[in-house]
Structure formats: C-alpha cells, structure tokens
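Working notes, beginning with the structure itself.
A protein chain is absent from this complex, but the other protein chains hold their places.
Chain lettering (A and B) follows the sequence in which the chains are written, and residue indices restart at 1 in each chain.
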Amino acid sequence: MENISKSVTKKDHESKVSGRALYVDDQVMDDMLFGRLLHSAKARARIVNIILPEVLEGYFIVDKNDVTGVNRVQIVLDDTPVYAEDIVEYVGEPILMVVGPEFKEVERILNEIVVVYEEQVPVLDMLKSDTVFFNYKYAKGDIENALKEADRVFIETFQTGYQEQAYLETQGIIAYPHDGRMTVRGSMQCPYYVKGAVSKALGYEDQGVQIISDATGGGFGGKEAFPSILACQTAVAAKKANKPVKVIFDRREDMEFTSKRHPSISTYKVAIKDNEITGIDIDVIFNSGAYTTLSSVVLQRGLICASGVYRIDNLRVTGRAVKTNTVPCGAYRGFGAPQTVFAVEMVMDHIAKEMGLDSLELKENYMVKQGDATSTSGKYHFHVPLPEMIQQIDELTDYRAKRKLYKNQTGRYRKGIGLSMFFHGCGFTGSGERDHIKAVAKIRKNADDTVDILVSNTDMGQGLKTTFSKIVADTLGISYDQVSYNNPDTDQVPDSGPTVASRSVMTVGELLKRASERLKKEWKTGAEQVIEEHFVEPDFIIPFNIDEFRGDAYPTYSWSVNAIEVEVDTLTATTKVLGAWGIYDVGVPIDTNIILGQMQGGFLQGIGYASMEQMDYNDQGKIRNNSLSDYSIPTAVDVPKLVTKIINNPYTHGPYGAKGAGELPLVGAAPAYVEAMENALGVNLNKAPFTTEDTMKALLGVLK
Amino acid sequence: MTKFMLNGQEVTSIAKANERLLDVLRNEFRITGVKCGCKEGECGACSVILDGRLVNSCMAAMGSIEGSAVITIEGYRETERFAVLDKAYASVSAVQCGFCIPGMILASECILVKNPDPTEADIRDGISGNLCRCTGYNAIVKAIGIAAKEGEGLW
Partner (left out) sequence: MVNSYQATSLKEALDFRAKEAVTPYAGGTDLMIKADENATYLFLNKVPEMKNIIEDAEYIRIGAACTFTDILESKLTPAILKEAVSHIAAPAIRNLGTVGGNICNGSPKADSALIFLATDSKLRLVSSRGERVIPITEFYLGRKKTALQADELLVEILMNRTGLSNYYYKKVGARNALAIARVSFAAILHLEDGKIVNCMTAFGAVSDVIIRRADIDGMLIGKTIAEAKAVKEDYLAAYDQAIVPIRGRISAEYRKAVCMNLLGDFLESNGI
C-alpha cells in the first residue's frame, strides 16, 4: 500500500466528536421563522379547494402562487412542481407551507387547513402503470439467433423492494433573503444542483443565489436531488416572508415523503446451448414514482450493469422507468446497480443448480477479464481482480466446502452460505462528466502558506475533508495541517460537480492533485496564489454514445466479492448472520480507515436491503413503514461479525491510484445473503428483501 | 418550571412539564450537541446521561426530571475520560457523518462505567440503542475497546 493510505486523524473528527459541529437544525438566525409543509393525503386527486383558517400577523401560507420564477424544480427534466398545482400525484406531494415565528402555532395552523380533494384512481402497481417515463434498449451480438439456436431458454423474474436511506440527520434547509439575494444552507450533497434549482424557482440570476452546505449528517444519495425540492420551497417562503425560514423534516415525514431506492422487476431469458450460456435477454422495470427526478440516470446504470461481471457476447437489455402514484424514487448508493446485480447473480445461481453445478463453478466460467468487452461494447481496460478475490474469500470463509456441507440439512437450525461477485462503474455514466458536469477545482495558497481547497463536494461522512486534504498536502509536500477544506459555499468555490456516482476522490481528487502539482512548481512563499484545474477525459476511453448505449460507460470499475453465512431457526424463521465477508478493490485507499469504514457501512446497508429493510404501501398509496420502529435498519448487535478487506490494485488514472469507492460495498450484498438463504432452505429464491415472513413461507412450503 | 442540574450547573427551565427534555435542551438552553433523529426513542441520537444512566432525552418529560442531573456532550467533553474516548475514536476514524456520535460517546461512557473491561458483546449491547447508518459499527466498537484498554484506572 502507498504511504498515502496511512490513516490520519480526520479533519472533522474534533468538531463532531465534541458535539460542536453545526448541522442545519443547530443554526439559528435572528427573526427566523419555522416552516412546515402540508403534504397531500391522496395518491391521486384534483385539488378542488383549500380552506385556510385565520392566521395571526407574522404567519404566512406559501403556495404555488408565491413562486416568482418557474414552479418547477430542476432535476434533469423539470416536471417536479415546487408546490402542487391542481393535481396531486402521490401521498406526500407538497401543497403548501405554513410559516411563522412559533413552531407550535405553525403546527396548529397546519392541522386546521382543510384540503378538499376530488379523488381519482391512483396507479400503485408498477405493472399496471400507463405511463412510461423512460424507455431504453441496447444490444450486442445476435441475441435472436442465440435464443433460436438454444437447447433451452431459462426464464426467471426477480423483484427488489424499496430501500430508505435512513440517514440519521433528516432533511433540513434554511433560506434567508438579504441584499436582494437569497442564501440557502442546509443538509445536502450537491450545492450547485440546489443553486440551479433555486435560481430557476425564484427567477433570479446566477449571482442572486448563494448555497452553503452545512455539516451533513449522512446522505447516501437521499440528499442528491431531494434538497433541491425543499430548497425551492423554503426559498419561495423566505422570499414571501422576507425573513429567514427554517424547515426541518421530522423522521416520519422524511421516511414517508422523500426519495427512495427504485423497486424493480427484472426478467432474464438465458439461452443455453450445449451446456453453455450463449446469450441473455433482459427486461427491467423500475418504479419511478410520480415524477421523473433521477429515474433516467438510475435506470441507465441499472441496465448497464444488468449482465453483471459476466462475459455475455449476445446480449439485449431493455428497460423502462414507469410512473406510479407513489413518492418519486431517486438516488441511493448503488443507483440502479443493486437491483440488476441482484437479479443477474441469482439467475446465474439458479442456472448453475439446473446444470448440477455449484453457483461459483458456473460463475467462474463467465467472469470477465482485462481486455474483454463490457455489456455496452466498451472495454475492461484494466486488471479484473475477481479470481484472487474469490480465492481470498474461500480461504477466509471455507465457502466451497460449506456450500456442499450445507445442502440437505434437517434439524432446527439450518446454515447456509452465499457468494456474490460484482462491480461498480466509477464516476458519472458515459460522457456526463465531460459534457454536463465539466468540473472545475481550485486551490488557493494564502499569504501565510496555508492552502484552502475550493471545490463544491460535500463531506457527508465519507471523509472528503480528509482525503482531499491528504491528496493536496502530500502532493505539495507540506503538512496535512496546513491544508483546509471548509464546507462548500457557492460564493467561494467553483462547481466541481455533485457528490455522487463515486466520483469525488477519483475525479475531483485527481483535479486537486494536478492543481497541487502545478502549485508546487509555481509556489511563491508569502504570496496568495490560486490554481484552477478543469476536467479532462482520460484518453483511453472509448467514447460513450448514450442513445445506443455503446462505448465505455465508465472509465474503470471497482470490484468486490462478498460471502455471507447465515443460520435459520426453523421454529421462528428468524435468521442470524453468522458472518459477512467482503473483499474490495477500490484502487489505492487515500486513507485506509476511511475506506474500511465506507466498506463496512455500505456492506451493512446492503445486508439490511437483503433482509430486514422492508417498505410497502397500503392500498391508499400511503407508506406503512414510516418510522424507525417499523422500518428496521441494522443495530450494533445484528451483524457482529462483519469483515472487510481491501486488495491492492492501483488505478493508473486516479489520484495516487484511487478509484470509486463509496457505492461499491452496498451493491452486491443482497445476492450473497439470498444465496445463503437458498443454501439453508434448499429452495430457489428470487426477491429482496427476503424477510422473516418470506422465510416462514418457504419453510412451510418445504416442510409440507 | 423545572430545576435540574445541567452539566454540573443548577438551572431552571421555564418549559411546561410535558415538554421533552430534548426540545428544552436544544431550544431553551442552546445545547446543540444533543441531536434529534426520530423523537420516538428509536435511534439514540438524543442520548444524555440522566442521574448516571443513558436515556433518550426525547422520551423524558420535564416533569420527570425535577432535581435530576443531566450530562450532555457539552459537559462530558471537559472530562479526562472524554479525552481517552476522543483519542480512541480518532485512531480508528470512527466518526463519519457525526450525527450519532455525541450519543455514541455518552453510551461509551455508560458502558465503561458499568464495566471497565467489557467484552465485544458487552460493547455492542451497550450501543444497541444508538443507530448508525454510516459506519457499520465496527470502528465504534473497536474505539470503545481501545478506550477501555488505554483508560485503565479511569473507569
């Protein structure tokens, strides 16, 4: 491991461990008002009338009529209203905001408002949707021929459910008008996304809006686009009241009404000839919810990953993001990949069983290698470390032996072990980085020879304040303590792109490294110097055509193998995770403890996705699991044995050899868990989460 | 009106007896180190030490704490024990987004008071009511174990 990997004390450790770090709800301002949204109680309805109570002086009702710009929130497309117009499309759609100086009075007014709805029939089931938001298709080779020539075609459908980010700090925004401008601060991943959205909603010029990211208590994608919506609503309210307005979601509000992981249904048709997989035809449906938000990009990534780590020469992938009258789904760590990776891993496992092979045996025959073509006819330009990771995990867990041992168990406790192998494409899909983001990074050397990092990426726990500082300090050859990275303020920093897609260290870190290299050459002690770097696409990339899904979707990939061992108590159908092991290739870790922390956190989220995290709607379109007591995320006693290891596989085009790390650890946990459950129960399974109740159904079916 | 000890000082709250200690600490006393994660006793972000015990301040009505002693991170961070935990947490980079951390630190204190040489199972049980979504808990558990070793004699 490089020297840079040696762990240091994180830049934000002291402020956070002492309780001094200020998150948005900790901020107070003079004359500040509190705001609460009124959410639609109906999944689909026309608003006939809104009956407002008398409000005291100083209290305001804010709605679509108060939007001075465009009543739309800019998120890729612009169909999300800031405040609802005549039609509400999901339970939770914001209709208006009540604002005032006393929080209890704001709530009292809110509870007295009567909305008269003319209810319409909502579409809640994604299979019954009548609106396709996005429709994509790509292919390579000759799938039709493969299907025609096949000895048999193996067909199976897989389902994945919602996942709620459940960041510990709920969504929150403060907006305050001053000097003809609007400043918005809060919990967010992408200050410049918020800036664009707020400018549009207010009808302000670029310089009219300032966005500041406060200490952000977790994001995981849930604060990629959603804060833009809340920021527009709050800014409109602050403009009307001409005072600061603070809106903090309470937990139930956050769980019910903010963006989640897209549920999916994927059907795989696998052509088999002479006991070889000759082609795969994949059809994917993602439940977009009521508005488009990020569904196009989430679906794109899901489709690109749909054939997993396998070399499939004849491939067709079709996918649709469909509208339902449910809360709009958006970004969550993995961003479409967990859904299709689950499906492809499970289908390989089931085909293996049909062929009389163990799942690993079959998978090993199709794993890609360096030089192979990707699903989109790009190339795996770099070493693919799957064989050595599989070897490591087998040594750690005795996987192969246990798979055999656990077949055909009787007895009360039944063990199982499962394995998954997967990648995560590093960075923005296709040419988005080059054509849309066009990241700019700056560093400023001050007269006292300290250096400030000026980028717009937020540290939401993943350690950017530390890793960026390490890159700059090490490149410049100065002390880590001489480098600072403050919470991004769009008045102070350029747009280095959003904090998403596992791009921050790999892409922005690389820009900071180059800027530092230049500064080192041009260093003038005692002078203030600013160095700016612009993104340049690596030259080895095969250009990606988004219409055809052809080329290098990503410059490189991070790789992982997971193994999970379970024990099912057949009396109660509860499952104990005996061990969860993950081996990860994320290039060189800029800080070993930070990377291990990311792997552990992501892995546990993935295990939650596979098992206990269940969220569904009632027939009125209302989410039932709207509290932390009802939507279970893992506690410290649920997976005590969680082991993560990093291998050494430097990425030549990333700073110090680093590449994307943030999302990888969540992506493949679910199939490893569900495969383990199959091993324990002796049946094929095709859904995630696979819950206790599902386990009981399987047991009753098996034992009958 | 409730008289109680806050981080070693006697204070009087003008809040009604039904109000949550969490809200009173944050709003009346500007104690922002106590975080609100759920208001239902399900996450531990609002943990304080009440009369020597770890409790969720969102679950305590003011009327129930008359005469009691409350310790938050603002008071605890002045102690020698905190310094040991601080160093231990830093050494394994256990702090990610930080929102659960004040609660985790106070939970750590309560674990070590009860048992200065806890097993890993004791530690995990001691933080079982403090949810963390970022870390997967391993680093926090390790940190508390390190503090137990390094802080010999303090607990």
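Here are a few things to note about the model shown:
Simple rule for what comes next: a contact is a pair of C-beta atoms (placed from the backbone, for glycine too) under 8 Å apart; a residue touches a chain by one contact, two chains touch by 3 or more.
For clarity, every value in this text was computed on a predicted model and none was experimentally measured.
Of the candidate positions A:A636, A:A658, A:A672 or A:L685, contact with the hidden chain is made by A:A636. Listed residues B:K16, B:R30 or B:K149: the one in touch with the omitted chain is B:K16. Among B:L6, B:L54 or B:V70, only B:L54 touches the chain that is left out of the view. In the full complex, the hidden chain is touched by subunit B at residues 16-18, 20, 40-42, 44, 47, 50, 53-56, 58-61, 63-64, 66-67, 107, 110, 125-126, 128-131. Even with one chain removed from view, subunit A keeps its contact list with that chain: residues 412, 570-574, 612, 624, 628-630, 632, 634-638, 692-693, 696-697, 700.
Note that in this section only the chains that are shown with their structure count from here on.
Centroids of subunit A and subunit B (each the mean of its C-alpha atoms) stand 30 Å apart. Those residues of subunit A lying in contact with subunit B across their complex are 7, 9-10, 12-23, 25-26, 28, 165-170, 215-220, 250-251, 460-463, 591, 593-594, 596-597, 600-605, 627-629, 633, 635-637, 639-640, 642, 644. Touching subunit A in their complex are the following residues of subunit B: 26, 30, 32-40, 42-43, 45, 72-74, 77, 85-86, 89-90, 92-102, 105, 120-121, 123-125, 127-141.
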